[in-house]
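Here the complex is missing one protein chain, while the rest keep their positions.
Letters A and B name the chains as they come in the text, with residue numbers starting at 1 for each one.
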Amino acid sequence: MSLDIRPTLSALLRNRTGAVLVATQVAIALAVLVNAAYIIMQRIEKIHRPTGIDEQNILVIESAGFTDRFHQTASVEEDLRYLRGVSGVVAATASNSIPLSNGGNSDSLVTRPDAPRPGYINDMEIDEQGLDTLGVKLVAGRNFRHDEVQPPLTRTDASHFVPVIIVSRELGEYLFPGQNPLGKQVWSAFNHAATIVGVVDPIMGTFPGSDHPDRMFFLPRLPDEFIVCRYWVRTRPGQLDTVARLVESHLARSNPDRVIDFVRPLTYFKNRSYLGDSSMEIFLLTVTALVIAVTSLGVFALATFNVSTRTKQIGTRRAVGARRGDIVRYFMVENGLITGAGILTGCALAFAAGYWLSVQYALPRLDLYYLVGGVLALWGIGQLAAWQPARRAAAVPPSVATRTV
Amino acid sequence: MLKMHDVSKIYRTDLIETYALRRFSLEVTPGEFVAITGPSGSGKTTFLNVAGLLEEFDSGSYLLEGRDVRSLSDNERSQLRNERIGFIFQSFNLIPDLDVYDNVEVPLRYRRLSGADRRERIGSALELVGLASRARHMPSQLSGGQQQRVAIARAIAGDPAFLLADEPTGNLDSLMSRQVLDLLEQINEMGTTILLVTHDPELARRAQRNVHLVDGQISDFRAYEPHPAVAAGLGSTGAAGA
Partner (left out) sequence: MLGYYLRLALKSFGRNPGITALMVLAIALGIAVCVMTLTVYHAMSGNPIWWKNDRLYAVTMDNWDPNHPLMPDSDLPPHEMTYKDTQFLFASNIPLRKVVMYPTLGVISEAGAEPPTQVFTRVTTADFFAMFEAPFLYGNGWSASADKPPQPVIVLSRAENDKLFGGANSVGRTLRWDDHEFRVIGVLNDWFPRPRFYDLNNAAFREPDATYIPYGWGSELQLLNEGESDCWRPEKLDNYKDYEASDCVWQQMWVELPDAATRERFQSFMDGYWAEQRKAGRFQRPKNNRLTDVAQWLRDNQVVDNDNRVLVGLAFAFLALCLINAVGLLLAKFLNGASVTGIRRALGASRRQIFAQLLIEVGVVSVLGALLGLALAALGLVAVHHLYAAASLGERGGYQELTHFDVVGVVWAVILAVAATFAAGLYPAWRIGRLSPATYLKSQ
């Protein structure tokens, strides 16, 4: 079954305008599709990075003392005692921050006293139930002990550090490349030393948008006295809402010197942090769908136009012996050449766009798989759009050839 | 070779029923040059379409080279048209975006011949019609007479059993018409059967036999006397040179 490409191509080159218009559309469509798919995949991967946290089952409760009578440590002890006793609660801890919320604390750590400070590292305050509350796995070392949990920083004393910390595997690798971080010491900004007693992995800190969201450490310390306190409460699967309602109504009344700002699931903060990414995803998906629709329309319109202006020619071909299938093949081949030309140009465009994106916005270079996928998809779409006009062409009766109008 | 018996074709609308062909019968033997004449509206075009397998008919029988065409599938009809019939149309029907060579090649492509085979056939066909030097020209660069000769080349390149010509000189001046007719006679002498449909009695005179159609029926089955020169076996004068 020959494709008769050469004469089809010759004819096409002599009457180029429609073909050029459609090929250009296909080229633009390929460039857009490939890069959009790539960006979408990047975002999806970003959102699905493992956090190590049992997000679905964790509540965050924010408590703010506001009178002079308020005493943070006593309040925290009382609240934790209550929370840990609620049925359906697996573990609870008090902290100064909220994981995955794009807001939080950082401290600088160095591996030698008085060494120059390379930057800030995300950290979170917890007590001995912190790791269990998050559901994070220790891959080395041990958890904090109750006696290691330090009293909170106060308005009159804000510089003490802790004797021990637990680091993420990434942080351990960053501070001590190639070595086991367990047992090593680090120094804080105030030149206090702490020993690393545990390593967790995977884990994500409070800044999912940062370059190294998994570079963080835990401090065993009650939440600072002069900030709001955030309780993390882990519930049994399916019990989140029940526990939330219960604890909210109790805690709102149990202490008149403080106000409960909110009781929210941890997923609320995570979704909000990734709002930009998920919006981008939706926008790109919409535009991708529109691009496919518009390009298909263009291909379809040109094919229909070609068929309707060539009825005499179709009749003649049929008269000299073309079968219906030959007519379909003729139009499909012609369309294939146009789509093919567009795809070739589009490849160059896609690469150029991908390269520019990677240079301008420090995105990783476009993966070849996406290009191949885009080529195949667009080819299929282009041929599909021309199928119905081609079928209609085959239905033109041979007697058209002898008509004189 | 061609046997039509009591063929009828009816065009129906909601209001009227028209018999384009009414119990039409015709026999053509191989090598004949037959002219089908008649005024406009007499059914000539319908006859052409039916004879050329371009349209189906409603009743009667049509045997082409012994085969009953009513039993043929659409693909088989296409194949027959491709291999056994050559068409020449009043308005030439060349494909405007293809050059002369590619136009002549069209039916050969549908026959799946090898490239070399096609080249040879096209070459001899263009030689015969005298347009070998214009093989790469576009139809828009040729005169009407030249375009029709290209169409003839297209029709004969596949070595058909018979040619069906529909008013082949209708769009040509008298000089070009004569050239085209000479060519047709030449082809007929080489053994190809020719059915010529025309309303021009002068043209019809060049054929061996006339069939006169009125209202879809044969009104005159006169066998026409052959041209004296032809009868004398001298062949026609004036080859189809430009």
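General remarks:
FYI, contacts are C-beta pairs under 8 Å (C-beta built on N, C-alpha and C of every residue); 3 or more make two chains touch, one makes a residue touch a chain.
Only a predicted model underlies this, so the values are computations on that prediction, with no experimental measurement involved.
Across the whole complex, the hidden chain's contacts among the shown chains comprise A.
The chain that is not drawn here is touched, among residues A:I44, A:I282 or A:L376, by A:I282. Of the listed residues A:S10, A:T195 or A:N271, the one in contact with the hidden chain in the full complex is A:N271.
Interface note: of A:A11, A:V32 or A:L266, the residue touching the hidden chain in the full complex is A:V32.
Against the chain not shown here, chain A presents residues 17-18, 21-22, 24-25, 28-29, 31-32, 35-36, 39, 64-68, 103, 116-120, 155-159, 189-191, 226-228, 252, 259, 261-262, 264, 268, 271-272, 275-276, 278-280, 282-284, 287, 290-291, 294-295, 297-298, 301-302, 305, 308-312, 353, 357, 360-361, 404-405.
Rule of thumb we're sticking to: only the chains that are shown with their structure count from here on.
Here chain B touches chain A in the complex through residues 45, 48-49, 52-55, 74-75, 78-79, 81-83, 86-87, 89-91, 93, 95, 97-99, 102, 105-107, 109-112, 138, 154-155, 158, 166, going by the rule given at the top.
Taken together, the chain A residues at the contact with chain B in this complex read 2, 4, 7, 10-12, 14-15, 312-313, 315-326, 397-399, 401-404.
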